[in-house]
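A single protein chain has been omitted from the complex, and every remaining protein chain is retained in its original position.
Then we have subunit A:
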Amino acid sequence: MISQKGIVLEKLLSGHFICETTDEDSYRFLKTSAGRMEVEAHLAVLNRQLTHAAEEQVFFASYQTIGETERVKLGKQFEDVSNHLLPLIEWLLLVQESLNNDLSLSQGMNLRLNELQTIIEDTPAYAEQLNKISRYALFGSKAAELDAQLKLVFKRLVELGYLIKPNQDKQIYTVTGKIDYLFDVLKFIDETEQLSLAKKAEDAMSQSDLI
């Protein structure tokens, strides 16, 4: 039988993000300092180290020293991240607005596909938005029906590790810690590029309030 350490190592080396939702046992293992040290020792052999994000809610493997080859790979990865950013953010906003609870998604929240579908179907603005989102290269839907678009978007998000489907027979999805990682990325970009996004949003909202 494979040990918990083995499971953790395999997940990390396969490029997975480990959080409480995706794999609770592995997450607990990494929360102990002894477990972390053991894993670190193995990762170091492969020029990798354990990194956490979103206030230790997600763990993943990163490069220990970054040489030329690693830099090329990271550069490519970053391109993906920045290309995915807008579709993901629009999707997040769509879900948040259609569920109308003002809560942005974070780890452990459940999304009921049917519930979401009914709301989006009933609101033409949301349906239009979904249509736009599903055409992004990230999702690449060519379907004209809303049902197919929504299913494809969710399927892609599961593939990318942002959602998991705990029960294969039920259309209920759980948000993973990778979403929190995404928010960290967004925060980082906001700070580094000095965009002051929050202020912009607030200004825009107060303007619409005046009207």
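Miscellaneous remarks
To be clear about the criterion, a residue touches a chain if its C-beta (ideal position, glycine included) is under 8 Å from a C-beta of that chain, and two chains touch if they have at least 3 such contacts; residues count from 1.
Going forward, contacts and distances are computed from a predicted model.
Here one chain is missing from view; checked against "Tripartite tricarboxylate transporter TctB family protein", "Phosphoenolpyruvate carboxylase", "Glutamine amidotransferase family protein" or "Transport permease protein", UniProt names that protein "Phosphoenolpyruvate carboxylase". Considering A:L46, A:A125 or A:A148, the position touching the chain not shown turns out to be A:L46 (whole complex).
When you scan A:R112, A:K170 or A:K200 for touch with the missing chain, the hit is A:K200.
The missing chain lies against subunit A, touching residues 10, 13-15, 46, 48, 51, 53, 60-63, 66, 71, 73-75, 77-79, 81-82, 85-86, 89-90, 92-93, 96, 100-104, 106, 181, 183-190, 192-193, 195-202, 204-205.
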